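All protein chains but one are shown in place.
Up next, chain A:
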Amino acid sequence: MMMMSLAGLRKGGGDSKYFSTTKKGEMHELKEELNDQKADRRKEAVKKVIAAMTVGKDVSQLFPDMLNCMQTANVELKKLVYLYLINYAKSAPDVAILAVNCFRRDANDQNPLIRALAIRTMGCIRVEKITEYLCDPLRRSLSDDDPYVRKTAAICVAKLYDINPELAEEQGFLELLHDLISDSNPTVVANAVAALSEIASFSVDGSKVFAVSGSVLSKLLAALAECSEWSQVFILDALATYQPSSAREAESIVERVSPRLQHSNSAVVMSAVKIIVKYVDLIESQETVKSLTRKLSPPLVTLLSAEPEIQYVALRNINLIVQKRPSILANDVRVFFCRYTDPIYVKMEKLQILVKLATDRNAEQVLLELKEYATEIDIDFVKSSVRAIGRVAIKLERSAERCINVLLDLIKTKVNYVVQEAIIVISYIFRRFPNRYESIIATLCENLETLDEPEAKAAMIWIVGEYAERIDNADELLETFMDAFQDETADVQLQLLTATVKLFLKRPDGAKEIMESVLSMATESSDNPDLRDRGYIYWRLLSTDPEAAKRVVLSDKPVIVDDSSQLEPALLDLLVENIATLASIYHKPPSAFVKRTRIPLGSGMRDDDDDDVGLESSDDDDDDDDSDDSDDEGRGKKKKQQQQDDSEDLLGFGGLSVSGGNGGGSGSDDLLGGFDAPSMGAPASSAPLTSRLSPAAAEGLQLDADFARRNGSIYLDLDFSNVSSQTPFGKFAIQFNKNTFALAPSSVNVDLGTSLMQGGPKSRFSVPIVTRPEMAQPGVAPNLVIDVALKNVAVGAINYFKVTLPFYVLFTEQGRADKKGFIDSWKTLGDAKGQAATLRGLVSTQMDAVVSLLEQHNIFHIATRNPAADQRVGYFSSKTTTGAMVLAEITFKDGHDACKVNLRCEVSQVLPFAHEAFQRLLVK
């Protein structure tokens, strides 16, 4: 029966029709269908909505209608509505709260599958109000009779912690999670461990949250043998963080873990490998170490016959393992031979490992393989293979001659890119083993004309210069490059310069002419400072003391080693710790690519933390650039790069979001102040505010608050709701602490006019804000934080909270300067009173849109000018409540999603705040 239905499923599903809905009036239609009397029609409509969501359409406006469909016994429908909720709850937090009752009912359902579904879904809804309602059902689920509900609840604690760590800690969920480690069901144990590990990795002091202790260890080891493949991975990865107290303990853990090497799931194998490689260091008995390393090889080799993706993961890790413990896989070089049909990325990784495993004993075999690869089709792979031959030569002195012979064979193929690569490699071998293989120079010289890649040319020229005394026609050879000297890359020019000088020092007769012409070209007609400098140094050396020149130019060079693929020991150790994680794939420390972003609750309209993240990541990019450059780029170039990077630092701010996109239309004054600051396009009354007080801390009061500017004054908008107070309340008193901008509420009393009952709707109150000189706070560094005290009269409690003032609410309606006044002040202030920054990722790069956007916030447009065809510069003025004029010059360039903001103000302390305000307004 089931089989039949499954067979019919494939073609019979027919869900795809939901993807093809009509364009016009679609939303309206859906709305009607969602409210239809017939359950079937409603279900159809829900499916259409989910289909639209999948293809990326915004169907958030259907939120209330979708919620109506949630009250259903049909589980399929319920699941779809839940999916919708997860996606859109954040955009309508106030409405989403209506779902809570339904969730609560489901969390008490008889059916454990439904109970778990409710808990799982609730945890995915990142709306603070819902999160608070989650606490009770979650606590109950953690001790549910059914293991399926408990394992779901365990993961849900991690979700809660991700949304609101304080709440999760306050409510004691971490302790409850710890208790689950002793659960009788291994799957529950594994999920609890996974949740705890994740929480620990995100909290400041992770080891306090979760550390594998002796007693936990034995529970984990016991659960390990009995649980599913995924659970085994969670447990193994947690075990890997444990630091055994003794060699004996390490040995006994390894003994319990090593059977996992036989698991058919490669993730289990990799995680077991990680533990063993880590613990082997602690084991003293050489006998045991030997047998363990022997045990590791076969499972690693087996991974190489898995899917290519798994092979890739395994190879990247093996690369680390063989660097750390060369004895593992030492005898298995053949398994890394490339199959013709392997994907390129697998071949490239195998190549690296082949070089690492090459020894004098297997060199012949390895070289034959590499030679084979050098005739394949993919050019990058061929080049890498040729390079690999060179690396083997440099690593194994006794095999160097064999390598040279293979390279000569390859040169005979006359395949252009093979020849060039071989010549580059041979120059390295000459450098490593000087005066040994010069006999082949003649063969190399035959291929001179075919060289067209700069690196190969530079290598060949270096060889000619280095062995000028043994090459009869060295001068002729070098001369062939002279004609095109100006067109060559800097590298080739530098090599030519040095080679001709060497030639001259070795054979003064006849070479003088070439050398002089190179010197003059290098010093007189080149704008590359490196080349010029080197030219002058040679010139001066040769003209003052030719013997000294000989000692400098023809001195013995230090021996080179191949460390191109070798990792720093410290990094290697760190990466070995991170085997079976993405760090081991990238060969980068986790900190280089994991940036913890904390997305605040509610609508996400004010992610203050984003700034830091943006900054951090751009810092990192800088580091990378620098290290890349330092190797082979010229110093001048590097310096330039550096400057660029510095300026990028300033502009790397992540930025704050302004919803709504372009304001549209021209910046008419009608729009002034008509909209609430951070949510332009939405009337102030419905704009969600940032949560400031939570019921747990404020005797059942949930308070959201933000500053805004409307109709010429500043308001503090407050949303009150009674979540859990038995006593209804409706009267408050509010007071500010002294602050930088001398702001104060116009009246102390806040009377909502009604009494808020428990669980009732929220009520909004806007407190007009005025400036009072006595509120100024002269001794303290200027800041935007306002400390607020709020007394709940009915309950008799006083609560304190902080609100950060968006600086632009301080811009008054009187900020418009006239053109002449603007120009005068701009000039008088000058650069000394100015500060510039570049903003990226803009809301819009259209001047009109920007003008209308800024005018809404009392930043007035003065003039626009087009200094170049692709450039537009706008001038703006604004004035703060404290009377400081802020002048702005904003420059856009076509094709760049960035603008330069240059601000000038008499009061220099204002500048950073003003910049932040512009950034908030202009950056997405």
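Keep this in mind: a residue touches a chain if its C-beta (ideal position, glycine included) is under 8 Å from a C-beta of that chain, and two chains touch if they have at least 3 such contacts; residues count from 1.
To be clear about the criterion, contacts and distances are computed from a predicted model.
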Practice item. Between "protein-serine/threonine phosphatase", "Protein S100-A16", "AP-2 complex subunit mu" or "Trafficking protein particle complex subunit 6B", choose the name on the UniProt record of the chain that's been left out. Key: "AP-2 complex subunit mu"
Revision key, fill the gap. Checked against the full complex, the residue among A:Thr54, A:Ser245 or A:Ser291 that touches the missing chain is A:Thr54
Practice item. For the chain that's not shown, point to the residue among A:Gln61, A:Asn111 or A:Ser143 touching it. Key: A:Asn111
Exercise for review: Would you mind spotting which of A:Asn164, A:Ser258, A:Asn319 or A:Ser399 touches the chain that isn't drawn?
Suggested key: A:Ser258
Review point. In the whole complex, what residues of chain A lie against the chain that is missing from view?
Key: 2, 5-6, 9-11, 13-16, 18-19, 47, 50-51, 54-56, 75-76, 79-80, 83, 86-87, 90, 110-113, 116, 120, 123-124, 126, 146-149, 151-152, 155-156, 158-159, 162, 185-188, 191, 194, 198, 201, 225-230, 233-234, 237, 258-260, 262-267, 269-271, 298-299, 301-302, 305, 307-310, 312-314, 334-335, 337, 339-341, 343-345, 365, 368-369, 372, 375-378, 413-416, 578, 580-586, 590, 593-595, 597, 599, 617
